[in-house]
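Taking it in order: structure first as structure tokens, then the write-up.
Yeah, one chain of the complex is gone here, protein chain that is, but the others are all in their spots.
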Amino acid sequence: MRIHLVNPNTTVSMTDKIAAAARAVARPGSEILARTSAMGPASIEGYYDDALALPGLLAAIAEAESDGVDGHVIACFDDTGLEAARTLARGPVVGIGEAGFHFASLIAHRFAVVTTLSRSIPVIEANLVRYGLDRRCCAVRASEVAVLELEDAASGARGRISAEIARSVAKDGAEAVVLGCAGMADLARALTEEHGVPVIDGVASAVTLVEALVSTGLVTSKHGAYAAPRPKAYTGLLKDFAPRES
Amino acid sequence: MRIHLVNPNTTVSMTDKIAAAARAVARPGSEILARTSAMGPASIEGYYDDALALPGLLAAIAEAESDGVDGHVIACFDDTGLEAARTLARGPVVGIGEAGFHFASLIAHRFAVVTTLSRSIPVIEANLVRYGLDRRCCAVRASEVAVLELEDAASGARGRISAEIARSVAKDGAEAVVLGCAGMADLARALTEEHGVPVIDGVASAVTLVEALVSTGLVTSKHGAYAAPRPKAYTGLLKDFAPRES
Amino acid sequence: MRIHLVNPNTTVSMTDKIAAAARAVARPGSEILARTSAMGPASIEGYYDDALALPGLLAAIAEAESDGVDGHVIACFDDTGLEAARTLARGPVVGIGEAGFHFASLIAHRFAVVTTLSRSIPVIEANLVRYGLDRRCCAVRASEVAVLELEDAASGARGRISAEIARSVAKDGAEAVVLGCAGMADLARALTEEHGVPVIDGVASAVTLVEALVSTGLVTSKHGAYAAPRPKAYTGLLKDFAPRES
Amino acid sequence: MRIHLVNPNTTVSMTDKIAAAARAVARPGSEILARTSAMGPASIEGYYDDALALPGLLAAIAEAESDGVDGHVIACFDDTGLEAARTLARGPVVGIGEAGFHFASLIAHRFAVVTTLSRSIPVIEANLVRYGLDRRCCAVRASEVAVLELEDAASGARGRISAEIARSVAKDGAEAVVLGCAGMADLARALTEEHGVPVIDGVASAVTLVEALVSTGLVTSKHGAYAAPRPKAYTGLLKDFAPRES
Amino acid sequence: MRIHLVNPNTTVSMTDKIAAAARAVARPGSEILARTSAMGPASIEGYYDDALALPGLLAAIAEAESDGVDGHVIACFDDTGLEAARTLARGPVVGIGEAGFHFASLIAHRFAVVTTLSRSIPVIEANLVRYGLDRRCCAVRASEVAVLELEDAASGARGRISAEIARSVAKDGAEAVVLGCAGMADLARALTEEHGVPVIDGVASAVTLVEALVSTGLVTSKHGAYAAPRPKAYTGLLKDFAPRES
Partner (left out) sequence: MRIHLVNPNTTVSMTDKIAAAARAVARPGSEILARTSAMGPASIEGYYDDALALPGLLAAIAEAESDGVDGHVIACFDDTGLEAARTLARGPVVGIGEAGFHFASLIAHRFAVVTTLSRSIPVIEANLVRYGLDRRCCAVRASEVAVLELEDAASGARGRISAEIARSVAKDGAEAVVLGCAGMADLARALTEEHGVPVIDGVASAVTLVEALVSTGLVTSKHGAYAAPRPKAYTGLLKDFAPRES
């Protein structure tokens, strides 16, 4: 099975960390094709970065499709471009945010999310409402760690994240905690041991979820929301993105 | 008052129609600065087009901001890029979809939406949930009219739209109907008379709503979700979109 | 354009303040016809006052209708009698509570309400649920300022209101705050500057919202919930309120 | 136990029918004090009638309170004035609409409501949302029978109501049906037999529900929403309604 | 009227306390048939105990049905086995949890629940969502009192429960409080006086609610969810539970 893992920001060191997390849980027979977005923001922090990450993300999805992959993982916790990516893909597409939420709801009655900056809270809350899983989430907390601080061991990021996990267990009644950024993938195991509740990494969740969907033969429905884009003219900087007759 | 009206698709004839609808309702003292997106899809039909319309839309918003406009209208019924645009804008930003929903909820207990293709239904439904106004919407119906057919008088588009309005009043209990595409702006008045219930055009709604917000001195909150983008590097095709220190 | 602004309580000094707030934002061509209710409570604080304010409110709406106004603003934050007023009106009717909520949801992801007495919280919460906008409201807080204290500069009311705004920003994550009483209309601008987030006055919001609706030619739907009252006998003290054949 | 049953419209024949339904189910020791509103509409059909029924209703509640009753039933399916009445009452106050909904949700998974005119549907739907019981209601249907037609045996009202019950069982999956008007109280038993599902009369439900609450010693909470009205001046036609110091 | 009151745990002293609470509020003509489950857990604390309490509960319901009772009360706050019991019963079946929630929503705008151990919170929250009454509940709090501590006067249980009631009034805005365990039935009256808000016992609520339903002639709907079990083979330890042709 060939799984395309796309980091929709352009920071290669982050792709490497994410790919390592993915390969650590992937099945023996799975090949992880990791790709860094070729254009757009170096990190995704809020709505503007989200929007400008889309062309790079969708170019990567399209390229991987022509390589014939079996499924895709979008490795940004905002689930950037999830629905648009599904219109391009034959196989399943899973975002690491939704994967974390689904997994949390299967092993705990109530879960919390600990993310980076507070400006990401509205994005995550809106996603939870869209998926319906807001009913199971007791809090979305920000550690006020910037995404690229996670790449810097000296930033003290881990301590601030750990403190928010402790608060969500003590004050919000969280039974499990989802880490709200792809760049936190390497912290899940140690934080689980530290806090005595499952701490969930969305990257591992999404990779194994795509493997699961592919194993059962499920593909993205092409009836309705995720039908292939209609062929039409695109102009200017983005003219090469125009959908063609298939 | 100077209001920026951006058509996030690249079809100039559609911008002209939208601008005419806007000017027909704008206050004497309001100047409507209509702009067609400089890049991306010729029409927006579904999630993929929505995603690729964002860079052109945000470039237009940024340009209008440096021109010192007082507010913005996003003239696509999907409210494409609404939140991202708000992070760039000082004044208010209103989408024609949300404007239509808010207006409908002020003059009717239950309203329906009649849009173009059925692939747009999920986008509209998700927006209604996000705004909370799904509780007031009794149906989202598709006329299966493609966006650019609206530019072609011989397409029979008007008849198909009218038929769905009739169904929404008779079967869904709609007390008012929102037209679900910027390209339908010229039809609202005649359809209102034909059906005896208010038929609402989002363009007129959004223009007057921005005028209203500006008159009261309200601007977009910069505390939280819509804070200005953080300065950072962008690369590749989109490198010029990088947010700078303000 | 002629807009009827009705203060559903009987305190004339409050009508004067509200009318001044309305005129400060109204368009040059708009005439604000301010009216104080001719019967009922001197201030509206909770469900009982709300109920007894209705006959005076509806008499005012009916009178203004025969004067041929274009729209109505109900200047009580509880949106007292909103739906009943709509059954009498040809043009749009907007309550200052709903106007404040709608405006807040257009310029902020999450907003709070700061009102007078805690007994008004349930009324406001129930309205938010009815409109669907509870999903965007993070808190309804009471300052424990009685309505008529707002008419008394020596009451310290402003300080208590400001303190609750500070709490809603710091603790509830509010990105904007709606002032929950018509009598606070004169405080919005100064509190906005003090707190650095938009502080919204419902009176200004409702006046400009009615102007917007009227500009687009929209009227209240007479199909369904807001159909004209059926002619029938009324008896006793209220016999003159009986609806007649139109 | 003394239970005050107030018909908030002014039609005495309807009060008689309601009182008979109440006495048919009341406990041996319960005294039903039936009262017809002394002012306002002859029947309640939509928001305007609802609003003008309030003074008469509240006068009746106040009078019964000074007579020392143990609880109140508001015999209009719109639950007209429910919250305002609770601010006046020491004991419990139950509306026949809410009583019917609560009872239906205890004996069936999903229930429907069959009411009089379609203009009452929004009132009932809004109440269901307010109580939370919309989640259990599969449909609110109108029989297009006017309230006073129920007082006229030759009107064919029963047949039209029965037809809507049949549709709600066959099409909506209703397992029980609530009759949506006090004037239908005499039909419940025969319609239950005819349709083979429980058909629920709100009057009987509310009377026995008040008896139940009183038996357990529960009274209306005076902490918060239903605190006694604050003493203040009322003017004009309604000056006698002014709350006094207690 | 004969009402079957079943304690689904096997602790007889608890049944005695519950039966006393039931008899204290029952009508003169009502006979309370109290039964202790003949098999399963000594107390019900969380999902596992809930599951294993079901056979004993359903055996008791079946036995009471053949005795010809008019209705049933399930005296566990988790409303253990409520829907399954309804498939066996002709008359109404009411759980003490739902009874407490319904009663609270009739005398207060917002209520809290104070229960035993925190592991019961998810069960109660899920029930509130299922009934729709979560919209009226402002908090579910655990006193961390084990069920059988309530049988021991020296345990200090009452003090811990009282402290949580005080918190729910002061912090959560509760206007009434529901006691979240059958074993707290004897505390309601004194705690009401202590805190000045209604403190509600589910046992008294459920008994009088069943009396109310029976008085109006309502029975459990046999159309849909609560149809009688289909006859089929059961094997092993539970073979005697097999439903037979009726």
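As written, the chain order gives the labels A, B, C, D and E, with residue 1 at the start of each chain.
As a convention for this text, a residue touches a chain if its C-beta (ideal position, glycine included) is under 8 Å from a C-beta of that chain, and two chains touch if they have at least 3 such contacts.
Keep in mind that what you see is a predicted model, and the values were worked out from it rather than measured.
**Student:** Among the options E:L54, E:A166 or E:V219, which residue touches the chain absent from this view?
**Tutor:** Counting the whole complex, the residue in contact with the absent chain is E:L54.
**Student:** Which residue from E:R86, E:R110 or E:H195 sits in contact with the chain not drawn here?
**Tutor:** In the full complex, the listed residue that touches the missing chain is E:R86.
**Student:** Touching the absent chain: which residues on chain D qualify?
**Tutor:** Touch set of chain D with respect to the missing chain: 109-110, 135, 173.
**Student:** Considering the whole complex, not just the chains shown, which residues of chain B touch the missing one?
**Tutor:** Residue positions of chain B that touch the missing chain: 118, 121-122, 129.
**Student:** Even though one chain is hidden, which residues of chain E still touch it in the full complex?
**Tutor:** 10, 38-43, 45-52, 54-56, 58, 81, 83-84, 86-88, 118-119, 121-123, 126, 129-130, 146, 224-227, 229-230, 232-239, 241-243
Just so we're on the same page, only the chains that are shown with their structure count from here on.
**Student:** Using mean C-alpha positions as chain centres, tell me how far chain B is from chain E in Å, no decimals.
**Tutor:** 52
**Student:** Which chain B residues touch at least two other chains?
**Tutor:** Residues 83, 86, 109-110, 135, 173, 224-226.
**Student:** Taking touching chains as linked, do they make an open path (line), a single closed cycle (ring), a hub with spokes (star), an all-linked set (complete), or other?
**Tutor:** other
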